[in-house]
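Some notes on the structure that comes next.
Of the protein chains in this complex, all but one are displayed in their positions.
Presenting subunit A:
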C-alpha cells in the first residue's frame, strides 16, 4: 500500500505547489493591478491615514494646510489656517470628494508616495516610523494675500486678485472671492462633508471656482497694453499720431465704437491715448496692425498658451477669431472675443515690468522632505522664450502706464508706491450697456525697480453697478495689494 501512499504524497506536493504558483501570480504578477484598482480602498485609506505633508507659505513659513491627529480610523485630519483666504492656493482635500487645486496637483508628494521621497521612506521603514508626506513651500506671501483678500471681501466683491513677482514669476497672492472653507470638506464626518460639498457646489456665486486661473473675462482697456506693445514693436513710438475722435464706425458695419462717456480724446499721441484710455485710437491701431501682428505680440505675453501649469492648469486666455476689421477694432480695446484670466492680466503688467520678458508664473517655491530639508528648489523660467517687446519699448510703455496711473481715480493713492498701471472697464453680457461692467486694474510697482505686478478684477461693477469703472472699484484693491507687497519687503 506504500506505493499509492507515496503517490498521494506527491499529489499533495503538487497541490501545494499549485497554490504557491498561483499565489505568486496574484501577489507578484497581478499585484500592481489589484493594488491600484479603484475599488481597492486600502491604498486610499492608507493614504488618508498617513501624515500628509504641510503646505507652507513663502519664507515666513506660515502653515496654510497642516494635519491634526485624530482618534478615528484615518488618524489625521487636514486643517487649513484661514481656509477661505487661501482656498484658491491650497485647494481642498476631502476623503469623500478627493482633492482639488494644489492638494490634487501635489498629491503624490504630499501623501508621501512620490519617488523623490523614496529614500526617506525606506529609512522610515527601517526605523519603523510611519511614513510621512513631503512638504510644499509656496511663493505666496501671507501679507499680500491677506491684504488682497481683505480688500475684496470687505465690500463683498466677486472677483479675483493676482500678485506676481515680475522678475521671477513667483505668485505672491492669488485670491478668488467669494471663497469657501476647505476645512469643512476635510471633516471626517461624512455627512458634514456632503453638506458642505452640496452647499459649495450649489451656491450661485460658485465659491469653489478659482477665478484667478480657471475663469476668463473680457479684459477691456487693460488689453490696450498688448495693443500698444504690438504697435511699439511695429515701429510706433510714444509720440505717434493717433485719432482723437470721440467715436468711429466699425469698418464694414454701421455700428459705432466710442470713447468712454463719448468724449473726444484729450490728446492725439499714442502716449495720450493710453494715458486717457481712448478707445477709438486703439481700435484703429489694432486695425492697422492686423490680426497677425497683434496675435504675435499677444502670444509673447502668454495669451493662447494651453499648457501653463502653476502647477494647477491655467485655462488658456484667447483673442478670438479676429476675422474682420470690425472684430480687430473691437478686440484692440479688449472686447469682442478677447478673454483673459486674471493671471494672464497680471502677466501683462509683469511682462512690461520685466523689460518685456514674461516670466512663468509659479506657486511652488520648493519641495521639502518631512524633516524640512530641501528636496527640490525651483528657479525662474521664461514663459514664452520670446520677449513681448524690447526693453526700450517696455520703458516707453512704462512711461505711458505711469501717466495712466496719474489719470486714474480711486482710493489708496500713494505717490511713494510709484505705480505704473492700466485700468479696464469691460462690458459683458447680452445687453452690455445695461449690465454692470467688470472693473479691472493691472499695475506694477515701483516703476523704476518693479517688485510686484498685480491684476484685480471685480465682477459686474462690484458695489457701483453701471457706474463702476476700473479706477473707482478695482484700483484701490490693486494699490492696497501693492502696498502690502512693497511694505512687507
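We take it that contacts are C-beta pairs under 8 Å (C-beta built on N, C-alpha and C of every residue); 3 or more make two chains touch, one makes a residue touch a chain; residues count from 1.
As a convention for this text, contacts and distances are computed from a predicted model.
Q: Could you tell me which of "Recombination protein RecR", "Cyclohexanecarboxyl-CoA dehydrogenase", "Stage V sporulation protein AC" or "Cell elongation-specific peptidoglycan biosynthesis regulator RodA" is the UniProt name of the chain missing from the displayed complex?
A: Going by UniProt, the chain not displayed is called "Cell elongation-specific peptidoglycan biosynthesis regulator RodA".
Q: Who touches the missing chain here, A:26, A:203 or A:323?
A: In the full complex, the listed residue that touches the missing chain is A:26.
Q: Could you please point out the subunit A residues that touch the chain left off the display?
A: Against the missing chain, subunit A presents residues 1-6, 8-9, 11-13, 15-16, 18-20, 22-24, 26-28, 30-35, 37, 39-43, 45-46, 72-73.
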